[in-house]
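Only a single protein chain was left out; the remaining protein chains are all shown in position.
A, B, C and D are the chain letters, set down in written order, and residue numbers restart from 1 in every chain.
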Amino acid sequence: MDRGTLIGFLLGLGLLVLVIALGPNPRIFLHPASLIVVFGGITASTLIRFPLSSVRSAFAIASRAFFRQAAPPQSLVTHLVGLSQRARREGILNLERHMPDDQFMRQGIRMLVDGADHQYISDVLTQEIHATQERHTMGQEIFRFIATAAPSFGMVGTLIGMVQLFVSIKDPAGIGQGMALSLLSTFYGAVVAYLFAVPISGKLEFRSREEMANKKLILEGIMGIASEMNPGQLEEQLNASLAPRHKTRREGLRG
Amino acid sequence: MDRGTLIGFLLGLGLLVLVIALGPNPRIFLHPASLIVVFGGITASTLIRFPLSSVRSAFAIASRAFFRQAAPPQSLVTHLVGLSQRARREGILNLERHMPDDQFMRQGIRMLVDGADHQYISDVLTQEIHATQERHTMGQEIFRFIATAAPSFGMVGTLIGMVQLFVSIKDPAGIGQGMALSLLSTFYGAVVAYLFAVPISGKLEFRSREEMANKKLILEGIMGIASEMNPGQLEEQLNASLAPRHKTRREGLRG
Amino acid sequence: MDRGTLIGFLLGLGLLVLVIALGPNPRIFLHPASLIVVFGGITASTLIRFPLSSVRSAFAIASRAFFRQAAPPQSLVTHLVGLSQRARREGILNLERHMPDDQFMRQGIRMLVDGADHQYISDVLTQEIHATQERHTMGQEIFRFIATAAPSFGMVGTLIGMVQLFVSIKDPAGIGQGMALSLLSTFYGAVVAYLFAVPISGKLEFRSREEMANKKLILEGIMGIASEMNPGQLEEQLNASLAPRHKTRREGLRG
Amino acid sequence: MDRGTLIGFLLGLGLLVLVIALGPNPRIFLHPASLIVVFGGITASTLIRFPLSSVRSAFAIASRAFFRQAAPPQSLVTHLVGLSQRARREGILNLERHMPDDQFMRQGIRMLVDGADHQYISDVLTQEIHATQERHTMGQEIFRFIATAAPSFGMVGTLIGMVQLFVSIKDPAGIGQGMALSLLSTFYGAVVAYLFAVPISGKLEFRSREEMANKKLILEGIMGIASEMNPGQLEEQLNASLAPRHKTRREGLRG
Partner (left out) sequence: MDRGTLIGFLLGLGLLVLVIALGPNPRIFLHPASLIVVFGGITASTLIRFPLSSVRSAFAIASRAFFRQAAPPQSLVTHLVGLSQRARREGILNLERHMPDDQFMRQGIRMLVDGADHQYISDVLTQEIHATQERHTMGQEIFRFIATAAPSFGMVGTLIGMVQLFVSIKDPAGIGQGMALSLLSTFYGAVVAYLFAVPISGKLEFRSREEMANKKLILEGIMGIASEMNPGQLEEQLNASLAPRHKTRREGLRG
C-alpha cells in the first residue's frame, strides 16, 4: 500500500475511534440495524447498477492498485534500454535469462523469446492494456457510485430509525437513546463516503493514469526491442512521451 | 432478469423489510396518505414532463431490458459466420430452415430469404436500430427524472404531514405518531430514488449500449451475408469492431 | 392541452388537495403571508433576471405550447406533397383556394401566391423560425429559473415565519400553529418547483424541438413548391430529414 | 435602471418589508451581529478570491449596466449609415459637427476626424472592446461567487448564534429570542443570494452580450465610414451580423 494512503486510512480511522472512545458510552457506536441498512443498501444498489462481474472484481482491482505502487517511468526506460542493449549484444533468445519482475513486461519478453509474430505481440499487449483500462474505469465508477449511495442509505436508515423512535415514544427517557441510534446510519454513510469512497475513487483515477502510461511505455519498448532498434534511439523515443521531469537525462547529448 | 439486478433488488428490499419488521410497530410503515403523495406526485410530474406514449412504454422497455440479457457478442459473430458459411454452401434460400432465435437477426434473414433489395434491408434494420435507441434513451431519461422527482415529492409529503401535525397539536402524546407518519413520505421518496430509479437508469444505459452494439454487429453480418462475403473475411471484419476481449480468436491466423 | 400534461396537472393537484382535505384543518394550507413571499419573490427575482418583455411573453408561449399540439410530421409531408401536386396541376395561383390551417404554412403559401421573390420568402420564413426559437429558449430558461427560485423563496418565507414564531413565543400553545404556518412557504415553493416549473421546462424543450423540426420541414416544402420540384422527389427529400419512424412510406418505391 | 430590474427590486424588497412589518416585533429583523457575519464574510471571501482592483470596479460596472440600457441595434445601424452618408456628402472632417452621444461611437468618430491611421483606430477600439468584456466577465464571476458565498456565511452566522444560544441556556424563556436571532444570518444570506446576486449575475450576462454586440457593430460601422464604403452596402453588411428580427428592413430591396 502506498504510504500516503496507509497514513490517511490509519489517521482517519484512528482519530474517529479516539474521539468516540474518549466520549461517553463508546459501544453505542456499533449499531447492527444501522450497519445492515447502510452496507446492505450500498451493496444492493451497486448490484442493480453494475454488472455482477464488474462489482466482483472492483475491490480486487482497488486493493491491488493500492498495494502495488506503479514503477517510476525512468526506471522502466532504463530497464527497457538495458534489455535492448543486451538483446543486441547477446541475441533476443538470451533475454530469457533476465526476465523482468514486472508481469506485463515479462509477458512481452516471453513472446519475443518464443519468436512470436511482431503484430501478434503488439495485438496481445494492446488487448491487455484495453482490458486493464476497462476494469480501472469500471472500478472508479463503482467507487464514485458508492460515494453517492452511502449518504443516501445513511439517510434511509436514519429515517427508519426516527419513524420507529417516534412511533414508540412512551417513555420520554428513551428518546435520547433512540435519537442517537437513528443518527448512526447517517454517520456510517458519511464515513463510508467521505473517508473511503470519495478519496479512493480519486486516487484510483490517479493510479490508473500512471499505470496506463507505464504499460504504453513498456509496449513501445518491447516493440523497439523486437525491431532491433538502436538502444540510444530507443531511449530518446521513450523519453519523448514522458513528462519533462520524468525523462532520463543524459548530459552528454546536450549543451 | 440478470442475476445481479435480481440479487440487488431482493437484498435491498429484504434488508429493509427485515430491519422494519424487527423494530417496533412495523405496520406503521405502510401509510396510505404518504404513498399517495409520493407515488402520485412522481406520476403526475412525469406525465407533465414526458409525452404520454413514452411514459407508457418506458416501464415495458425497462423490464424487458432486465429480463432479457444481451447475447455475448462472440456468440453473435460465431452465429453470423456460421450462417454465412451455410449460405455459401447451400444458398441463401436454405437459411429459411435455420432461422435464428434473436428477433432482430431473424427479421434480417427473413428479408434476405424473401429476396428483398439490399438497400431496403439495410434501411429497415437501421430504422429499427434508431427506433430502439430512441426508446432506450427516453427510458433512461424517465428513470433519471424519477430519481430527482421521488425525493422532491417525499419532501412535499413530509411538509404536508408536518403542517397537519403542528396544526393539530393539542394532545402532546400524539406528536410522536404524527412525526413518524410525516417522515414516511421522505422515506418512500428516498427508497424509490436510491434503491430503484438511480441504479436502474444506470443499468439501462449499460444494457442499451450493449444491445445497440449487438444490433449493429448483426446488421453488419446480415449485409455481409447478403453480399456473399467470404466467411473468414466476415469474421475478421466483425471482430474488428469488437472490444479486444470479445474477439473470437482463431489461433491459426497468427504467430 | 396535450393529454399527458392535462392528466398530470389534474392528478398532481387533485391528490394534493385530497390529502390536505382529508387531513385536519385543511383551511390552514392557505396562508396569505407565505403566498406573498413565495410568489412575490419568484416574480421579483425573475423580473431582475430576465428582460421585462421576455417574462411577459413566456407564459403565453408556454400555455400555447401546451394547448396546441404539434402536428405529426407525416401529415405535414402529405399536406405539402399534396399542395405541390395541386400547384403543378392547377398552377400556384390556385393554391389560394386551398389555404392550410397551419399559420406558418399559410404565411408561406400566401407569399407564393402573391408572387414574392423566392429569396424573400425564404428570408421571411427563416426569420420567423429564428424568432420562434429565441422565444422558446427564453421560455425554457425562465421556467428553469423559476424551478430554482421557488424553493429558495420558500426557504426565505419559512425563515421569516420561524423568526417571527420564536420571537413571540410566550404562549407555548401557539408554537404548533406558528410552526405549521412557517412551513407553508417551503411547501408552496416545493410544489411550484417540482409539480410545475421543473416538468414544464422539460416539456417546453421537447415541444420546441418538435415545432422547430416541423417549421423547418414546412420551409423546405414551400421552397420545393416554389421551385416547382417534382412531388415524388419532394416527398423523398422531406422524408430524408425525418426520424425513420416518421417517414411516409410508399412501399412501391422499394424491394 | 431598466424598468424590469427596478420593478423587481422594489417588488421583492417591498413584499419582504411588508410581510415583516405586519408580523410581530419587526425590529428584531435588524440584527447587527448577523449582518456583520454575513456581509463581512461575503466581503472577506470575495477579497481573497478576486484581485482587489476587480472587486472595486465590479459594483460600478454592475450599476452602470443597470442604469444605462443598451441602444437598440437598429438605431445604431441607422445612425452609422446616416453618418456614412453625411461623410460622403460633406467629407469626414464635417462629422465633427455631428458628434454622436454614444461614448464609444464618439471615440471612433473623433479619431476619424483627427485623421488617425485606420489600423490604429481599429486597434484602439478593439482594445476598448476587450477591456470592457474582461471587466464584464469579472463582474459576472464576482456576483456568481457572492451567490454561493452568501448562503454559506448565512450558515456560519447561524451556527455561531446557535452555539451561543445553547451555551447560555439557563433561562428557557430566552430560547425563542436566541433561536430567532440565530436564524437571521441564514435569512440575510438567502435574501442576498436569491433576490440579488443570482438574478443580477444573470442579467449582467445578458446585458454584456447586448453591449458587446453593439460595440462590434459600431466598430464595423466606423471602419466602413473610414474606408468610404457605399452607405447602402454598409447597411447590408451591418444587417448581416444582426439577429433577423433586429435587421433594418428596406422593403424596396425585395419582392
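Before moving on, here are some points about what is shown:
In this text, a contact is a pair of C-beta atoms (placed from the backbone, for glycine too) under 8 Å apart; a residue touches a chain by one contact, two chains touch by 3 or more.
If you're wondering where the values come from, they're calculated on a predicted model, not measured in any experiment.
Contacts of the undisplayed chain with visible chains (whole complex): A, D.
Across A:Leu184, A:Leu219 or A:Leu238, the residue that sits in touch with the chain not pictured is A:Leu184. In the complete complex, the residue from D:Val37, D:Leu95, D:Ala147 or D:Ile200 that touches the missing chain is D:Val37. Mapped onto chain A, the interface with the missing chain covers residues 2-5, 7-9, 11-12, 15-16, 18-20, 22-25, 28-29, 175-177, 179-180, 183-184, 186-187, 190-191, 193-196, 198-200, 202-203, 206, 243-245, 254-255. Residue positions on chain D in contact with the hidden chain: 33, 36-37, 40-41, 43-52, 55, 111, 116-117, 119-120, 123, 126-127, 130-131, 134, 145, 148-149, 152-153, 155-157, 159-160, 162-169, in rising order.
As a convention for this text, only the chains that are shown with their structure count from here on.
Fewest steps needed to get from chain B to chain C, stepping only to touching chains, is 1. Ranked by separation of Cα centres from chain C, the top chain is A. Look at where the CA atoms of chain C average out and do the same for chain D: the two points lie 29 Å apart.
With centres set at the average Cα position, the gap from chain A to chain D is 47 Å.
Remark: the chains found to touch one another pair up as A-B, B-C, C-D.
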